[in-house]
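Working notes, structure below.
The complex appears here without one of its protein chains, the remainder shown in place.
Right, chain A next:
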Amino acid sequence: METATVILVLVVVVALSFDVTNGFHDTANAMATSIATGALKPTTAVALSGILNLVGAFLSVEVALTVTNAVVKIQDSDGSPKPELLQGGGSALLLIVLAGLVGAIAWNLLTWLLGLPSSSSHALFGGLIGATVAGLGWAGVNWNGDGTTIDGVVGKVVIPAVASPVLACVVATVGTWLVHRVVSGVSQRFTDQGFRWGQIGSASLVSLAHGTNDAQKTMGVITLGLIASGHWSDTGSVPFWVKAACALAIASGTYLGGWRIIRTLGKGLIEITPPQGMSAETSSGAVILISSHLGFALSTTHVTTGSVLGAGVGKPGATVRWRVAGRMVVAWVITIPAAGLVGALTWWIGHALGGGVAGALVISLLLLAFAVAVVRHSHESPVHADNVNDEWDATAGAERTPATV
């Protein structure tokens, strides 16, 4: 096999692995609140979310082949790779993509271990930015587009990251506050029963939207690799096997559950009730769908976290663990630089080893070793379907907060 073909195979495998981490990192966004309130059994919730992600992924017909254009300049505006990166069967471009994916996965695994919800799209963008800076220099980064549209790192990453949690928080606060006004006087058992269904419905909508939004990023990246190495030429569509593989990868990742993150989002931020859960998920669903309709893609993770916080702020007498929220914000701020640093280091390692098959193999194996280490470490304090809803303060040492009145 040619050098580029071997690297391409690695890119496909690593990209699909990223899709799996994307899935289990984001199960919490849709299902954490339903699991925390008992509206759905944990295993039922992840199965439902997985199926809806699968359906959603297949629905993404118009795939964003230009996904990397938001942050780096390795593609032309029609989706074809920059010609200067195609020498040697496209291995220069493939190495950048591979290193970027490694950075993204490393960050996703680390934040999963810490139970922190962080945006998988940001991890992907961060990894790609780092690898591009290492490979092409700072000029390879699309900082702000050409200024006529919302584009670049500033327009598509930084500003949305600041704005979306605030937006979702406001909507969920208003929703939760009004909901509690409306149902005052109704017995709690009755409201909890009724809102269960609202929760399940709104969470399902978020899962479906997630499948359509997130799976296509990996489809775009894999297809870019295929075009760069000359295995695909149509910039208007993706091969069916790419779509099917990505859909299966994100769905199986979702089904894995990412219980640590579900626990933080469902139990860590606030003690959530069914009315709050429904308000939070509806707010998330509305903000995600409306903003993507207006061509302003927001991170599902940032939106959901903002909504859950808002549900805590909006309910009279509820406690919000701001320390936990603070840890999340810190994670969000360092997502891009951290994934970028790993992406850049990975590119340098691959490049130092000749940038060919040896380099690509070594960085893939390094990633595998890191993944094994993280999973082993996670076994020291396992979180799974059976203990995901345990009392927060009883188990979390570092986040222990004084009992509130």
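Everything that follows uses one rule, which is that a contact is a pair of C-beta atoms (placed from the backbone, for glycine too) under 8 Å apart; a residue touches a chain by one contact, two chains touch by 3 or more; residues count from 1.
Keep this in mind: contacts and distances are computed from a predicted model.
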Key: Record-based protein name (UniProt) of the chain missing from this complex, from "Acyl-CoA dehydrogenase", "Polysulfide reductase", "ABC-2 type transport system permease protein" or "Transmembrane protein"   = "Transmembrane protein"
Note = From A:Val174, A:Leu256, A:Val362 or A:Ala385, the answer for touching the chain not displayed is A:Val174
Inquiry  = Touch as defined at the start, partner being the missing chain; which of A:Thr3, A:Asn53, A:Thr68 or A:Ser283 qualifies?
reply    = A:Ser283
Note = Note that chain A touches the absent chain at residues 56, 58-62, 144-145, 147-152, 154-155, 159-160, 163, 167-168, 170-172, 174-176, 178-179, 182-183, 185-187, 189-191, 194-195, 198, 201, 205, 208-209, 212, 275, 278-279, 282-287, 289-291, 293-296
